[in-house]
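All remarks here apply to the structure that follows.
Left out: one protein chain. Kept in place: all the others.
So, chain A:
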Amino acid sequence: MPLCQWHYRDSSSANPLFSTEDAIEANRFMKGIEAAAGVSIGGIDLAKFISQQIEDLGAEVCYHKFLPHSKHFHPLKFFTSMTNDMAIQPNGTDTNFGINTIGIIRAPRGDGKEAIVLVTPYNSRRVDSNELLSLALGFSVFSLLSRAAWLSKDIVWLAADSQFGEYAAVSAWLNQYHNPVFLSHSMILDTKIYDGNAEKAEFFTFKRAGTMSAALIVKVGETRRYGDRDSVTMYAEASNGQMPNLDLLNVVHYLAVHRQGFRVNIAAFSSLLSSAWLRVIAEFFHNLGTVLRKINPDWKLDIAVPDYVEGTANLANSIYNQALGVPTGSHGAFRDYQVDAVSLEFSPTFNVRNENAKSLLLLRGGRLIEGVVRSVNNLLEKFHQSFFLYFLTAPSKFISVGVYMIPFALLLAPLPIVAAALADGNKSMEKLPENLIDNGKASVNADVLQNKGGSWKWLQAAKVLLVIQLWAVCVSLLPYYITQIPDFTPMQSAVIWAMLSIIILIALYVMFGSPYPAGVEWKLLKATMITSISIGLGLMSIINFATAQLGALIVIPMCLFSRPLKAGSGMHSLPRAVLLISNITLAVLGFPPAALLIMKGLSKGSWTVDVGDFWVWMEFLWQWSSATYLYLFLVHLPCWLLCIHVLLHPCRQELKLKQE
């Protein structure tokens, strides 16, 4: 687990300007907003208070009204997720919308082309004191930056209304920022809901600040005891396994640990942290490492046991989050527009009702945010030097794409060779009996000119593959129709889904003919399966590497081991039994719900079997337009079904040849 070597460090963040006066100002803001929250009706008061404070600083204010996206399953959503995602625009009379408050500081020395974004989410329906604290923190940094002389990029502060979810608020604002929808005049007229103050009307015109160079989302979380220091948790994963540039994470980590004395965490699998067998493995590696070090002092492979355990837990979580393809926070919304963003969650050690603890948190948090903003401010270009593709094993340690691609490449490399060998082996086996059978020249002439399909025999196997892919497409689109029927529990939906898929499979077989009587050789079927899985995994590895990696671990052994259960009559009993058992085990493991059950068990530590859970998981994946859903149904499921076909192949042709 190497430590990165080149990362961006900015020395001008050495002397932060955020002082106790700013902390006092934050406290004042906090008292004001607590008062406003006490009398608020529907959360508009909070927005008004914030906008008033921003205006008093002399910065620009604007409101952004939005409605949440409907989280229904739509088949085309996957392919249009990169383009304009049309949010539902609020009508005049509808009061159930969210309001984002945006403050913009124009840099005195800048040209207005770039901006740094600071996001502090709060729930306007039910505000709690932590959210108020994060708003106060954001405001104090904002007010400091409005007086900063070194600012050369514009600062945007987004107080996001998270009543429909944090992600929805931020993505709606980003959508309006980058892909504006121009509405008719009726939208402006409904400012009458507010005081009717003429000044407020101009708050509704959407204001922009240039290209975003980086974004920071700040939250204050629950009090957690990690030791004697306040801690910061970094969340970095965006949709489909994309990550921000590693430089941004390094900047945050360095400033937090070495300047402000925070303790930085990343999320980890708690079940792995406390598992005994992992500890055993760690001790084994530690001992092996010490032995190797004695042989050659340059081999520093002896990692301490706690480090190894923690690193593995962090790595497992990193791979899992990237593989799911679901963003771990609203920083994911920024990544869709190629803006590097990271979420920071401050967890104070002492309860924030304690005034000292609160002031200290405000002071140090403010200095950290100011330091990060200052570092990004001094950049001439967007982050591009460091890695975009990596797994985190600790806040300061990572595994880059050049290293983690190797196991995947090794898994994938034999596949085309095996497929070619199987396809060719079938051809040579075919010519043999023809030479044995015919004696006369006449029949030789006929056979030579018409080779019974010749080298195009695999077309039948390709037809089977096509039928199964068609079935998989139907199965993946079924949930759209199942969700149209209201009031179904997840368990019922899952059962209906399974039944409909089986019915469609049988219907397709009746229409196109079952693969067995058509005389498809099992070797050709296996070759087709292996080729399709190699293409599928290759494609998936470009879209979301972690999913492809985990999928390859499950699917490739299943494919390579598969042999018909009836074949292998010429082998001894023990290898044959081993092969049979391994085939059956791998086939069971390869079934997508079974694989998901294992994932769930490893991640959450609970191994209960619930059919409805599968439906809930799939719904979760498609709501977030995760490519993992498409992978599961268009690559994994057809491969599994083909494998079952190979296992249950009747092997009539082999028997026929052996009889002759």
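Worth pointing out:
Methods note: a contact is a pair of C-beta atoms (placed from the backbone, for glycine too) under 8 Å apart; a residue touches a chain by one contact, two chains touch by 3 or more; residues count from 1.
We adopt the following convention: contacts and distances are computed from a predicted model.
Not shown: a single chain whose UniProt protein name, out of "GPI transamidase subunit PIG-U", "Clathrin adaptor, mu subunit", "Aspartate aminotransferase" or "CASP-like protein", is "GPI transamidase subunit PIG-U".
From the options A:389, A:504 or A:648, the residue with contact to the chain not on display is A:389. Screening A:150, A:284, A:299 or A:456 against the full complex identifies A:456 as the residue touching the chain left out. From the options A:99, A:527 or A:621, the residue with contact to the chain not on display is A:527. Residue A:242 is the one among A:120, A:171 or A:242 that touches the chain missing from this view. Interface note for the absent chain: among A:274, A:338 or A:385, the touching residue is A:338. Counting the whole complex, the residues of chain A in touch with the unshown chain are 82, 242, 338, 388-389, 419-420, 423, 441-442, 445-446, 448-451, 453-456, 458, 462, 527, 531-532, 535, 538-539, 542-543.
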